[in-house]
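Here the complex is missing a single protein chain, while all its other protein chains stay put.
Chain nomenclature is as follows: A, B and C, assigned in order of appearance, with residue numbering initiated at 1 for each chain independently.
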């Protein structure tokens, strides 16, 4: 298992007229979480893309529990349970500073060759990386 | 069943460095679709909120099929299959100008009293509206 | 002079917790306006980029007059007064459905060679286009 935590302040522009963080932003928080997880483990996403691999999103799920608000400091937890084959699955949980579960979800990424734009199996550089970390 | 179509041009700021529409924007397209569906049926969301009811998102699911790109004109299809009780479920499909399925998903909304911020069952004004349209 | 109008509904996610459209979105509306102006005149931005020219933003100015709100239908006016040389200047005005001036501003674009990423003078394809339309 590979797990990571990222702390983010809610940004004003992320709120909507309900006075809470707009629901679309949690999908972006998930992305921030997994991007940061890879970076901390030594493989930032821009290096993966420079190597000719793209990781487009195949599916997203998010369940909203407690609204996040301006002033909240959110903990974005990202978890990879198992080695990716054709796809990489990341589970996410978001907590606020009172340790309430704000949202949880799951993101599935594919692997694409940047030139051909065709799906490929998890490239060797990523398999080796994940074998070391999961 | 209640169904609606909304056509949207992809906006430049919605693209990302993969050269495609960033995945988080489809969640926003879904919102544009359902907001427009309500508006066309005579009940814009701002009237619902003025009546003291808010419709926070409970869950979102999205599966990505074919990437959308700048220049695409997207058709956002929104479908409500059945009368809401405690929750309102909307199915969405997004097609491009070549009639390819770009993305599909499901959004579940709750009903909240704007003052107490507590969940309520579907308010009468909305039940009557949906009975007329579904 | 080249002038164009685009009508946009305010989107829910564009509002913030002040209950109005977040100020950053007007910069995006300006972009929607000029992109649409070029498209209507027969030269969509994706064609310009396919020809190897990018138009990065050099500067933006926006003055906010009357807040836009959910339910508003905004008219984005884009105006090019003179032929571009090293830079292209676009003036923008945004009006609501009551013909109130919501915001006004100015955007300056540069021309960049997509390969070298170096500034260039306005390319021939664009000069000819603007000579025909301005």
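Operating definition for what follows: contacts are C-beta pairs under 8 Å (C-beta built on N, C-alpha and C of every residue); 3 or more make two chains touch, one makes a residue touch a chain.
Everything quoted here is computed from the prediction, not taken from an experiment.
The missing chain lies against chain A, touching residues 9, 11-13, 28, 31-32, 35-36, 44-46, 69-71. On the side of chain B, the interface with the absent chain consists of residues 12-13, 15-20, 22, 24, 70, using the contact rule stated above. Mapped onto chain C, the footprint of the missing chain covers residues 17-18, 20, 23-25, 27-28, 31, 49, 54, 56-64, 67.
Here, only the chains that are shown with their structure count from here on.
Centroids built from CA atoms put chain B at 23 Å from chain A. Distance between chain centres (mean CA atoms), chain B to chain C: 27 Å. Note: centroid distance chain A to chain C, computed from Cα atoms, is 32 Å. Annotation for chain B: residues 28, 31 touch two or more other chains.
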